Every structure is written in C-alpha cells, then in structure tokens.
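One chain of protein is taken out of this complex; the other chains stay put.
We call the chains A, B and C, going by the order they appear; numbering starts again at 1 in every chain.
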Amino acid sequence: MGAVAESKAKKKTVRMNGCVAAAQAAKYADVDVITAYPIRPYTATMMALAQMVANGELNAEYIVADSEHSQLSIAHGASSSGARVFTGSSGVGVQFAYELYSPIAGSRMPVQMMIADRTLDPPGDFGSEHTDALSTRDMGWIMGWSATAQEAFDNHLMAYRIGEDPRVLLPQMVCQDGFFVSHIQGDVELPDAGQVKEFLPPYKHPYPLDPRHPVSHGPQIMPEQGPPLQLERARAMEGAVPVIEEIHDQFARIFGRRYDPWIEEFMTADAEVVFFLQGAHGVTAKYAIKHMRDRGAKVGLVRLRTIRPYPTDRVKDVLSRFKVVGVIETNLGLGTVSSGGVLYQEVAAALYESQQRPLVFSFMAGLGGEAIVLKEFYWMTQKMLEAQKRGAIEKRTHWVGFEE
Amino acid sequence: MATMIEVKRQELPLFSSPNQGARFFNPELPSSEPFVPGHRTCAGCGPSIQYRMTSKAAGDNTILVGPTGCMYVANSSYLCTPYNVPWAHTQIGSAGSFTAGVAAAYEAMIRKGKWKGAFPNIICEAGDGSASDIGLASVSGALYRNHDCLIICYDNEQYANTGIQASSRTPYGGMTTFTPPGSEIPEGKKLFPKDLARMMAAGHPHCYVATASVGYPIDLMNKVRKGLNHKGAAFLMVYTPCQKGFVYETPRSIDLGRLVVECGLYPMWEWNPERREFDYSFRPASIRPVAEYLKLQGRFLHLHAEHIAKMQKFANEQWRMVGVALPPELVAAENPEAQADMASAEMAAAIAHTV
Amino acid sequence: MAYTELTVWTRGIIMDKEGRDIVNSISASGRLEGKYTQAMENYVDNPDRTNAPTRKYCRVSDSVIENALTYENEHPNIVVLVEQTMVKGWDYMRGMPPGGTLVINTHYSPEYMIRFVPGPERLAQLVCIDAAKLADHKWLYYRLGELGLDRLSTEGAAERSKLVAPDIAAPLIAAVVKTTGVVKMETIEPMIANKAAFTAALEELNILQVNPAAA
Partner (left out) sequence: MSTKGTHIPDWLKVPFAGITPAPTQEKGQDLFPTGNWRAIRPVYHDKMPPCNNACGTNEKIQGYLDLVKRGKYLDAYALIKEDMPFPSVTGRVCYHPCEQACNRGKYDEAISIRAVERFLGDLGLALAKDVVKPGKPNGKKVAVVGSGPAGHSAAYQLARLGYKVTILEKSSRAGGLNRGGIPDWVLPQDILDKEIARLVELGIEIKTNTEVGKDVSWDDLKKNYDACVLAVGLTEPNSIRAEGEDKTGVFYGLPFLRDIGMGEWTGKLGARVAVIGGGNTAIDCAREAFRQGAQEVTMITVEGNPAEMPCVPEDLHDMLEEGVELIHGRAATAVLGSSKVEGLQLHPARFSGKINASPINVDKHAAGEKFACDSVIIAVGQHASLAWLPKEFKNERGTIAADAFGRLGDTNFFAAGDIVQLGSGQPLMVVNAVGDGKRTAFNLDKVLRGESLRPRTVPIDVITDLSRMNMTYFPKFERVQQALLEPNSRRRTQDEVIQGYSEEQAVEEAGRCFSCGTCNACDNCYLVCPEPCIVRSDRSNGLYKILVDYCKGCRVCIEECPTGCLEGVPELDFDTGVVRMDTAFAISQGLHGRQAEELRSLPQRGPKDID
C-alpha cells in the first residue's frame, strides 16, 4: 500500500533551510499546540510556524511563552491533556528549561522539541556546538542529529511517530546544527498529506487529563516506590529500540527514503581509519574523505544518527571493523574521560567488550560553531594514520588548529 | 483552511448568601465532591478547606493543576490522590505555564473536534511560594495571555510543605524557620508582604482578580465561579491559615479566616475587568485591632509592643485603602504605648474588647 | 541487652518535641555509659503534619550499630505512644520480638488499653502512665509560643528550646528507663528538665505483666 500512496502522492520539492524544514514537518504533523520563545538560531522555525497559523494554514494554538522554562511547562501541560505539541530552543535556552526534561520524560509525554545547536555562554556566541542538547542526553528523551534540511524534516515526522507509539511514549529532541543546517537551504521534498496521514496516526495518550476519565499525574511516592518507576523508565528507553527500527522501515515504504536509524556509513567497506561524528560536519567530511581516498588513504566516515537510545552493539560491531576511530566531538566535556568531549566516552565504552578494539581518540573541532574546513580533516586523517602506523595513540584528545 | 468548531463555555450560577435576615442557612450546595477525603494534610488544614470549597464550586467538568507545595505533597502522599477530577502535578515554577498548556490544548482539541463537550474549568492551585516567588513570571504570563483558566494562590503565607520557610507573602513579624526571632532580630521577619493580588490586577487589567478567605466560604465559592465564568484568565488569592505554620488550635481555621479580615490584615476586594476598577464594597461584621488576630498564633507570640503597633499601622493603611473610616481606638493602637508585648499576660485584657 | 531498638510514636507538630526528647535523651545517656547509640526521626514522616503519626527512633548497642542507615527500627524492643489514641490506629507492634515493652501516656488502665494492642502476646509488660497529668500538660495547645519554637527544630535542626523534656516527655522517659533499664537512671536523670514529673512518675507507673515468660 506504500506503493499506492506513492502513486497518488502529490509531492513537491522546495528549497528551504533546516529551521523551515522543521516548521514544515510540524505543519504536516498537524500539531495542536506550539509554544515559542525567541533565541537564535532556532527562532526561524517559530517565525515560520507563526506565519502559518496567522495565514490559517495550520490550526493550532501558538503560545508566545515567557521563558524556555514556561515553554516546556506549557508543552508538558498540553501534551498531558492529549494535544500534539511542538516546541524548541537553542543554547542556553535549552538549559533554562532544564528542570522540565525529567518530568516530561518521566510522565511519558511525547513532547517534541526542535533544537538548533548553539554554543553555551560565556561569552555570547551564535555558532553551533552540541553541548546544549547533549547536556540533557540522559533525561529519557529520544535524541538524534540531522545533517541536512531534508533529513531534519524526515526526522521530525519519524520522531512523532516513534515517540507517540503506545509502546514508547517518550519525548523527542530532534537536533540540527545551528547555521550549518538551520540556516543553509537545501532541497526538501514535501510529501503528500495522504502519505503523512498513513504514516502518522493522531496522537493518543492512554491516560490524558480528561474530565470523563479522571486520573492523577505525578503523585508523591515513598522511597521504595522509586526503583520500580525508574526501572519502568529504563525499560521504556530500551523498548524504543525495535520500534525505532520498525518505524524507519515504514517511513521508507511510504516516503521512499530509507535511513539507517542509528548509523550512516560512508566509504567504510575497506576503510581502516574512520571519523566518528554527529550532525552537519558529516557533509564536509564526505568531500574530505573523497579527496584523501584519491591520495590512497583508507579513510571512511561513521555518522551517529541517534544517540538516545544509544545503539551500543551497533557502534561496537561497526567500529570493531576498523583500526583507528577518530571521534570529532563538536561539544565540550570539561574534565571528562578524554578531557575533551562526551562522545569519546560513548564510543570507548561501547568498544570495551570488543574482541578487536580499534585505537580510539578524539578531536576537538568545530567548537564555537567554527566550520571544520577540509585541511583540518586532512590533518585529522594524518593523526589517525600515524596512530595506525604507531599502533598506539599519541593522546586521547587533540585540539584541532592548536597543534602541529 | 481547517474547520473550526466553536468552543462552548460553562456558565456557573452564583450562590445566595447564607445570611437571610437574622437567619444563617447555607444555600443549596452541589452534591458533587471532586475533592474526596483521604489525604495527608494537617488536621484543620486551611488550604485543604479552600481546595474542597473551590472544587465543589467548580464541579465535575474540571481539571486541576497542582504545582509543588503542600497541596501536592500532602494531598498525594504515597502514590494516591484525593481528586475525583483529572489532576496533574507540575513544577513549583510552572504554575501558570503548565495550566496555560492545558487550556491551550483544550482550545485546540475542541476547535479541531478532537474533544467533545463544554470547555472544562481549568484551575491551578498554586501556593504563595509558587505564585508569588518562583512561579511569578509563569503566572503573570498565563494571565497576560488570557488563557481561559483560574489561577488560585492558596495563600498560607509561607513555604509550609518544606517545614515553614518565609515567602514573599509571609507577614511582618511572622516566625518561620528561615526568619526565626533572635536577640539581633527580635521580630523575626522584617519585611512586609508582597501585595501579589494587586500586582496581578494592576498588571493584567483584562483579568478577573479577587482576594478571598476561607472565613467566608460562600463568598469564596462565588468568587471561584466568577473567575471560572470570566471568559479569559482569572486570579484569586485566598487566605488559607496553616495550622503548622501559624501554630494555632486546629478548630480555629475558619475563625482566623474571619479575624484576618476583621483586623484589616487581609483586605477583601474584587477587580472588575469590564469597568476597570476595584470593588471595595465587602465589609466584615466588625473591625478589630490586629492584636486579636496575632495573639491566637504561635508564630507571632514573640512580638513586642512596637512590632504590634507597626502592624496596626499597616492594617490601618489597608482600611484607608478600602475606604473604611477608622475608629479612634485603631488609630491610637498605632502607638507602641497602647500595645503590650505578646508574651505578657495583661495584653489579653488590653485587646479583649472588640472595637 | 546487647542491642535495643526504641520506637516512639507521637503526633506531628503538636507533640513532636516530646518524641524527640525521649529518643535524644536516652541516646545521649547511652553514650555517657559508653554504649553505641543512635537517635533519629523517621525521614518520610517529615515534614510532619498536625495530628499525623511521626516516629522517632533510638538504638542502643554494646557494639557498633551496623544498620545505622536503615530508615526504620524493624524490630523495636520498646515502643512508646506519646498520645494514647494512637493505640488504635497503627501496628506499632510490627516486628516487635517477644518480651517487648509498650509504654502509653494515658489515664486509662492497662487492662482497658490492652484490648487495642495488636499481637499483645509479644509483650512482656504494658506500662500506662498519666504523663499529661503528672506534667500538668494542657492537652494539645498548651503553649503556642513554645510550640512555634519547637517547629523550628524539626528536620534535625538545632533544638531551639534548650530544655530536655520540660513536659510530658519526662514521665515517659522515667517509665521507659525504670521498666526496661535500657539506660541507667543516674545517667539520664540529670538531663531531665521537669524533675518533679520525672520522679513522681517513678511511683505512678501502672504496669500490667502480659507475657513475662516471653522475655
């Protein structure tokens, strides 16, 4: 029937940036409540939605909140009442709302949040750095990065379908790099409404705040009741894994675009050293890799698409095939295992049980939203090849652009 | 363009006064009991009295929002709650915002045909800590955006749930665990309370705003219904004595609710959003010196004459505000000489007579 | 006794200090006698609510107390009810090993009270003492001002009232110490503020031997 949907699909391809792509996804999802608070760079998404509501293209409550904390509380309240909710933020805004991430996930409300990454203060910096979203990574939200506007659009639709699945019921953070995705236009194929209708059924929480079926959300508990509730939350996160895979298949069937839910591999078939990263820099990385392949370097790319729930076994199996893994952090993890970023730990931990562990070290690149230029990729590749030759790493973290 | 279904709103009738001539007889109250027994609030809990009256006035087509506070922790002890209508806990700073979310959701869902029925009463029961301190912005936001909801500040003048700490609503001289009296600071709390309700009325003139007290149940229930009937946001600040925090004999909960008004420490008024003016017509049965109210509460029994005089002055200003001609006794009571230390026995006599 | 657990059941706010005084003073005198002791409030009972049950625990041991971090006394040898009506409401006998002691502040006789005790066969003795009368205690709201100060002392904050057992706690402590010997009379007596009520109580105990054999 996917084929049927395809045939009568009135699709059209439009050029738009990641922010607008996210807004379009929200519109196609026919969200009921949108709540906004201004902060660059995600603001453009809310601007676009505001116009759609103003034009009557989208029948939704558009709430200009008084803070990100309120934004997320409004989203929580609306979702608890049975409405499909869309919100978002960037940088310190993500952190101002910090209190709400656990309550929303814990009450199992599939709120969707669009995040266009921005470096945390100080000082003020609009550039993309994943630290804002990553700082909330363990709160029970489904989380992943898109590398292009099209992928962002698709991820937003899929995230709703996954998060609202009765087997999952979890909030989702659909992230994209500020500027690199959010402000650069790309071709986005907008689907036919019928396709979306087939893919994304209306949101239905089993126990919303409905006067006809009164329930209480979030009563106090005794210490002994903590563990079972936490265990349920852990089960929910794990239970999401197969659903995520199932939904990606469905998406491919209906929309004709197939994504590996966890990992995108590029030129890895015979690769010996690979970059491991998230988000937009994956695009530049591909060109760099092509060039270095011409010079005979057996280099490839592994891009993580979903970091929560974390595909530990996939990461282990994939990365075990290589000799060297260079983790490009684009986030700040002060005083962490690698005294660099947080991705290194995720990779290293996943590989610990591997029979043939590759060498793993990380690159601090693209911090503060700096573009990672080709010659930096060459330099990083050199470091990986040297390590491969040496059979040992030089150090766990290299600060790209500050070393010879 | 999408179809828009019109949103039907409830219109709740007002109750008649229980004082009919010489006769005292409460009007016929709805039998529905959305707030049921079986909760861990203190014996004689003022906020719980308010909660019950409010929910009874609202009826069954109601959704309650409970920011962190006594009415969350005490009412939902051990994974069960006393609410027969939908209720949700939210963060202490989210009083207004979560409520706004619920209201927005129902606006949209009814409009889009996803929920059928009259628009529910959406009531937020925020403590003074939530409404006046940490959640002030979120409450203001909800009022400003005029969501169709009623935000109640059950004002027990402190953070009671955490074991009695001072809030911006704690009265001058009120002893709390964060404002204990000592040789350096004999009065305990040095600051006078934030006038939250007037702030809300002044800043959100399109909203129905009123103050009420558990001492006047029918008046309270009517204000709740007015707030719910008002098409848009409404804010109610209700005096709800806290047995634990105020330290009084449990049977006095309602009594204090009357005394605080009769002593001029809790002016009762309504803000009329249509006429854009305050309604000060409420008059208590009698007017008394503040000491009569203070002497019943352990939290004030450390006060000295000058402190009581200072509070009388404060009360007198409130009386003037609502346009009451002050009896000379009360003006005289602004003088410390006219007062006696709370601790001293003779003070009982000094304040015994009702002005 | 190598290891003794004492649990005091009292009512929130209105009689909280009384409960604290009992466990604190017994624990303190235990220390003076070189024993290992521990006194604490039940964590989840706080913040306490008016009339709600609040439990205070005391542990006295000849050796190091290894279960110091468990929330509750799971096997109380001695149980004290500061307010008589509590005898009806809860299973304060839960986990009590045979040969236990139950002390109640009441003007009723032990013969009357025993009917309300669940599983009395575990009791060696039921001790009733009219502490309220001995301490001339105006039940409940006898001293709003001091009650206010007491309230500042919950959650383990420093006691505002420096007096230990100025009130009904004194006779109850006397009853516990005399009937169980958990600590020595001479070590605890100096701490007690209300000496009169304390010594008077020693003569006024109303003891019912229930099942001494179990001891």
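The rule we apply is simple: a residue touches a chain if its C-beta (ideal position, glycine included) is under 8 Å from a C-beta of that chain, and two chains touch if they have at least 3 such contacts.
In this text the structure is predicted, and so the values were computed from the model without any measurement.
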Touching partners, among the displayed chains, of the absent chain: A, B, C
Contact with the hidden chain (one of A:214, A:279, A:326 or A:358): A:214
Hidden partner chain, touching residue among B:45, B:210 or B:261: B:45
Residue of B:66, B:127 or B:217 in touch with the missing chain, whole complex considered: B:217
Residue among B:252, B:288 or B:310 touching the omitted chain: B:252
Residues belonging to chain C that touch the chain removed from view: 11, 42, 44-45, 50-55, 83-91, 94, 106, 108, 115-116, 118
Chain B, residues in touch with the chain not shown (by the definition above): 18-26, 28-29, 32-46, 48-49, 52-53, 59-61, 77-87, 117-118, 120, 217, 243, 250-255, 258, 285
Residues from chain A at the interface with the omitted partner, ascending: 106-108, 169, 206-207, 211-219, 221-222, 224-225, 227-229, 231-232, 234-235, 238
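We take it that only the chains that are shown with their structure count from here on.
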Chain nearest the overall Cα centroid: B
Centroid comparison with chain A (C-alpha atoms), farthest chain: C
Pair of chains joined by more contacts [C-beta pairs], A-C or B-C: B-C
CA centroid of chain A to CA centroid of chain B, Å: 45
Intercentroid distance (Cα basis), chain C paired with chain B, Å: 39
Residues of chain C touching at least two other chains: none
Contacts with 2+ other chains: residues of chain A: 222
Residues of chain B touching chain C in the complex: 40-45, 74, 160-164, 175, 177, 180, 243-245, 247-250, 296-299, 301-302, 342-343
Touching residues on chain B, where the partner in the complex is chain A: 1-2, 4, 60-63, 65, 72-73, 76-81, 83-91, 93-94, 96-102, 104-109, 111-112, 114-115, 117, 120, 137-138, 140-141, 144-145
Chain B partner contacts - residues on chain C that touch it in the complex: 12-13, 46-52, 140-141, 144-148, 151-152, 154-155, 157, 160
